[in-house]
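Notes follow the structure.
Only one protein chain is missing; all other protein chains are in place.
Each chain gets a letter, A and B, in the order it is written, and its residues are counted from 1.
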Amino acid sequence: MNIAQRDRDLGTAYALREPATRTELTSVARGTPMGELMRRYWHPVGLATDATDIPRKVRALGEDLILFRDRHDRIGLLHARCCHRGTTLYYGKVEEDGIRCCYHGWKFDTEGNCLEQPCEPDGGVFKAKVRQPWYPVEERYGLIFAYMGPVDKKPVLPGYDCLETMDEDEFVEADDSSIGGGGPAVIPCNWLQHFENVVDPYHVPVLHGSFSGPQFSNMMASMPEVKFEMSPRGVTVRSIRHQDDGKIFYRVTEAALPTLRVVPNPRVAQFARVESIGWTLPIDDTSFRIYVAGRVRNAGDIGRMRSKFNGKFWWDMTEAEHQQFPGDYEAQVGQGAVTIHSEEHFGQSDRGIVMIRRLLKEQLEALAAGRDPIGVSFDPKAPPVQFEAGNFIREA
Amino acid sequence: MNIAQRDRDLGTAYALREPATRTELTSVARGTPMGELMRRYWHPVGLATDATDIPRKVRALGEDLILFRDRHDRIGLLHARCCHRGTTLYYGKVEEDGIRCCYHGWKFDTEGNCLEQPCEPDGGVFKAKVRQPWYPVEERYGLIFAYMGPVDKKPVLPGYDCLETMDEDEFVEADDSSIGGGGPAVIPCNWLQHFENVVDPYHVPVLHGSFSGPQFSNMMASMPEVKFEMSPRGVTVRSIRHQDDGKIFYRVTEAALPTLRVVPNPRVAQFARVESIGWTLPIDDTSFRIYVAGRVRNAGDIGRMRSKFNGKFWWDMTEAEHQQFPGDYEAQVGQGAVTIHSEEHFGQSDRGIVMIRRLLKEQLEALAAGRDPIGVSFDPKAPPVQFEAGNFIREA
Partner (left out) sequence: MNIAQRDRDLGTAYALREPATRTELTSVARGTPMGELMRRYWHPVGLATDATDIPRKVRALGEDLILFRDRHDRIGLLHARCCHRGTTLYYGKVEEDGIRCCYHGWKFDTEGNCLEQPCEPDGGVFKAKVRQPWYPVEERYGLIFAYMGPVDKKPVLPGYDCLETMDEDEFVEADDSSIGGGGPAVIPCNWLQHFENVVDPYHVPVLHGSFSGPQFSNMMASMPEVKFEMSPRGVTVRSIRHQDDGKIFYRVTEAALPTLRVVPNPRVAQFARVESIGWTLPIDDTSFRIYVAGRVRNAGDIGRMRSKFNGKFWWDMTEAEHQQFPGDYEAQVGQGAVTIHSEEHFGQSDRGIVMIRRLLKEQLEALAAGRDPIGVSFDPKAPPVQFEAGNFIREA
C-alpha cells in the first residue's frame, strides 16, 4: 500500500493512516498504566442497597466480583471465583458471618478469611492458609466504595462538602441509573469518552441545543465564553453566557480524578453550588456506568433529572428518533467501543480535552516515578473536598 | 501429532492437514492484495434512492461510511467517524450544502471540505486544514457507485451496452436485495464464494435441478457442454445443451472484474442478450450483497426474478426445507464464512474456478508490478462495454 501525496491532498478515506488508540489512557485492566492509576482511588461499585444477603454480581475495572452483606452489616466484595475450585460465589449463600460457596461449602468472611471447610477433616485445619481474594469497601452517600489497589497506597475515602453541608430539609440520595449518560444504565463504550465530555462545554449548545432541540434550559442554548483551568483534582471549566437582562450566567463544571463529574444541573433550576457528584465507573474497557449522589429534598429527585428526548425516555425512542434527537449516548457510543485517537483533529474548543489527557498522562508518569497521583489524601482528618462547581448569576 | 501413511491411505479426517485459506484472494481490507485490487474499480454502494437527507450507514470493502444527498443533489459518501472527535455522522444532520456532526456541529460538504466549526473562534479559522475522509461517487443505472482507491488510478465509471441500448418500452431498474444470491440481502460468507459460482455452470443441473427440483427452467436441467475462455474483463462461459427438437440452447455467462455477474435469466424467458448485471459487493471479508441493474418493461421486474424454493421465499422456509431444497445460499454459506482452500479437490468441471483464480492472481501481480488491472479504462469517451452473455437458440 502506497498512499500518494495527491490522495493525502484530496483527503480521501483511502489516505487514512492506520487507526491507533492511546490504550494507555483508555484501558483499565489490572497491570495496565491507566488500570493502575484507577486503582489508586476509591470507586463506587454499587448502591448501599445492593449489598444484601443475596449475592450480587459486580464488574468493575474489568474484574468480576461478588457483593454481599452479612448479618453483622459488614459488606463483602470478593473475587467472584471461589479460591477452592473456582466456582462463582454468585451461587453462594450468605450466612451470619460470611458467604458459603455452593460447591464444597467453604465459607469466607467479608475480608476473605476462610471460616469453614466442611468437606475437610476437622473442618479444615489449614483453612487459615487460604484466603478468598477480596477488596476493602466503605459505605457513604448511599453508595458502596471499593479500593482495588495496592494496600500501602490506600487513600482515605474522601468526603465532599456538597454532600455534607446541606439545608435542613435536604438529604443525600444515590442513583445507579447513569443519569448524565444520556441512555441506559450500562453504556457500551470506553469510560474516557464520557469523562472527556465533562470538560467539553461547547457541545452543549450544539448537541443539546440547536441539534436535538433544547434538551436542557434555554439558558444553556447559547455558545459560552469558556475558561479552562487546572484544579487540585482535575480540570475546572468556567462558562460565561451574557443574558438578555444584562446579567451574566456563570457556570462552573469540574472533572476530578479519577472519574468524577462535578456538573451543576444543566436545567439550571436554581443558581447555586453544585448539588451532586457523578462517578464514571469503568466496568471494563468497553463499557461504563455512572453512579450519582446528590442533595435532594424529595426521594427520587435524582432520577427525575434524567433527560428526555422528543418527550420520551431513551429506551422508548425509535431508531429514527435516536437519529433525529441524538444525545450524549449517541455522541459517545458513536465514537466506537474505544475511540481512535489517531483520527482526531483538535480545535481551540477542545482545550479541556487536551488538558484532561495531559493531566492523566502526568499522573501515569507520577506513578511510574513512584509518586502519588493528584487528589489522593492519607489524612483521615482531612476536611471534605470543596468544589467550585455551580450555576451562578452575576451582575455584568 | 504424527499422521501415518496408513491414515492418509484410509483418508480419515484424522489425516487432514492444517486448514489454510488463500486470504490474498478473499480479504478485501484496505492494504491487503485483494483489497487494493478491488479499490482499482468502481463498486455500487447503494441505490440512488438510498442517498437522501437522512444519513445512511454503508459498509463496503470493510469500511464504515455514511451516505447522504445534499439539497443541491450532490451525493456524499464520507468516512463514518467525524474527523473532529470520531462521532459517527450517522447522527448528523443533512443541510443544504453538507452534513453537520451532532457532537460539535462541524459541517462537511460531499467532498469532505469542512464548511463550519461553530464552537471555534470566528467559525474556525483553520477549518480549511481539516477534511473529512470521503470517496468520489457517481450515480448511474439507479445505483450509486463509489471509487475507494488511489485517486491517480481512478478509472472512468464504465457504461454497459446492455443497460444503454434498449427497446422503446424498456427502462433500467436497480435492485439491492441480492437477487441471484439465493437468500437474504446480506449473505454471511466471503464474496469470492459467490463470484466463483458465476463461472460454475455445472452446479446448475445438480443444485438447481435434480437436487432441489428444477428451480429454473427445465431447459437448464440437463448437463451442458461447456467452454471456458478468458475475456478482456474476466471469464466467459459458453454452455451448449442439445434440445429435443434438434436445436441447440446456447447460453453465455460472464464473470467480469471486479465482481460482475453477467448472467442471463436462468428462467430463460426469452432468447436474447443478457438483460441485467449484478455486482457482488464485498461488505467485508465475511459478508457480501448483490446490487443488480437491468432492463425491464415493468417496475419490479427485477425483484420478481427472485427464486422460490418449494413455492416459498427463502425467509419463509423451515430449517427442514432449507435442508431439503438448498440453493446458492446454502451451497455457498455452507462453505463456511471463508472457505478453506487447502481442502479442495478440483475436477475438469472446475476449470472456470481455476481460471478466475488465476486471473485474480495475475491482477495482483500486475498491481505489484505497477501495472493496471484488466478492464479499467481512463478514456471518458470509451464506448459502453459489450458483453457476449445471453440465452440463444441455434440450429444444430
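In this section, a residue touches a chain if its C-beta (ideal position, glycine included) is under 8 Å from a C-beta of that chain, and two chains touch if they have at least 3 such contacts.
Since the model is a prediction, treat every value here as computed from it, not as a measurement.
Chemist: Of A:Asp50, A:Glu120, A:Glu139 or A:Glu321, which sits in contact with the chain we cannot see?
Modeler: A:Glu120
Chemist: May I ask which residue of A:Ile54, A:Val186, A:Ala269 or A:Ala382 touches the chain that does not appear here?
Modeler: A:Ile54
Chemist: So one chain is hidden, and I want to know which residue out of A:Gln132, A:Ser212 or A:Asn391 touches that hidden chain in the complete assembly.
Modeler: Counting the whole complex, the residue in contact with the absent chain is A:Gln132.
Chemist: Quick one: which of B:Thr52, B:Gln243, B:Gln270 or B:Gln323 touches the chain that's been left out?
Modeler: Per the contact definition at the top, the residue touching the missing chain is B:Gln323.
Chemist: Just checking the interface: what residues of subunit B touch the absent partner chain?
Modeler: Given the touch definition above, subunit B has residues 1-4, 6-7, 10-16, 200, 202-203, 206-207, 210-212, 223, 322-323, 326, 330-332, 334-336, 339-340, 343-350, 353 touching the missing chain.
Chemist: Tell me which stretches of subunit A touch the chain missing from the display.
Modeler: Residues 30-31, 36, 39, 54-55, 63, 65, 78-79, 81, 83-88, 90-91, 93, 100, 102-105, 112, 117-121, 124, 126, 130-136, 148-152 of subunit A touch the chain that is not shown.
The definition used in the following text is that only the chains that are shown with their structure count from here on.
Chemist: Could you report, rounded to a multiple of 5°, the rotation needed to superpose subunit A's C-alpha atoms on subunit B?
Modeler: Nearest-5 rotation angle for the superposition: 120 degrees.
Chemist: Calculate how many whole Å lie between the centre of subunit A and the centre of subunit B, each centre taken as the average of the chain's C-alpha atoms.
Modeler: Going by mean C-alpha positions, subunit A sits 45 Å from subunit B.
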